[in-house]
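Okay, handing you the structure first.
One chain of protein is taken out of this complex; the other chains stay put.
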């Protein structure tokens, strides 16, 4: 076995969910059970964007942060003001993912 | 907000499009609108390979470069000589993605 149980308190991870949000969210929860992180952001975009309308998503994923892509919200006609408290909106989910990696965050697509 | 608007002139990004090329290309364009890069390569392979036949793709994605996977072209019976001018062909798209990361490029799959 490869030690994925160890604490990793300095790690920062940015996770992309572009489709199948149920599977993706489940994978994020499995990840959070296995490892400790300094920061985790879960970026929802493309087909998966509607998942951010779920009022319990922010608490389900906490302490990971829920990030929504504004471009994807617009494409689906979702009003930003309808989003649950705690949801972070960025102009482009893909730019957030690239920016975080440029800051040293690990990238995972689930 | 997390600052994804800032210039990032030293960044190099290799982007993988393996399926749904329309969505993928749209995400690349959104990325290019948000951030500045030193170099961007978009690697088309697997189901998305046929997108490289579009004669306007090279100019649509410019200054990002269009890279086509030779293995995927062969699998679809596409003659390389039919590809629009400006398309770069590599033996294996996945090797290109790994090689670029080994050179410090950021990876994104859209």
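As written, the chain order gives the labels A and B, with residue 1 at the start of each chain.
What we mean here is this: a contact is a pair of C-beta atoms (placed from the backbone, for glycine too) under 8 Å apart; a residue touches a chain by one contact, two chains touch by 3 or more.
Computed from a predicted model, the values in this text were never measured in an experiment.
Trainee: Determine which one of A:34, A:80 or A:103 touches the chain that has been left out.
Mentor: Within the whole complex, the residue contacting the unshown chain is A:34.
Trainee: Which parts of chain A face the unshown chain closely enough to count as touching?
Mentor: Missing-chain contacts on chain A: residues 1-6, 8, 11, 13, 23, 27-28, 30-31, 33-35, 106-110.
Trainee: Across the whole complex, list the residues on chain B that are touched by the chain not included here.
Mentor: 16, 18, 45-47, 71, 88-92, 94-102, 107, 109
Here is the rule we go by: only the chains that are shown with their structure count from here on.
Trainee: Can you work out the rotation angle that lays chain A over chain B using Cα coordinates, in steps of 5 degrees?
Mentor: So the angle, rounded to a multiple of 5, is 120 degrees.
Trainee: State, to the nearest whole Å, the distance from the C-alpha centre of chain A to the C-alpha centre of chain B.
Mentor: Centre separation, chain A to chain B: 23 Å.
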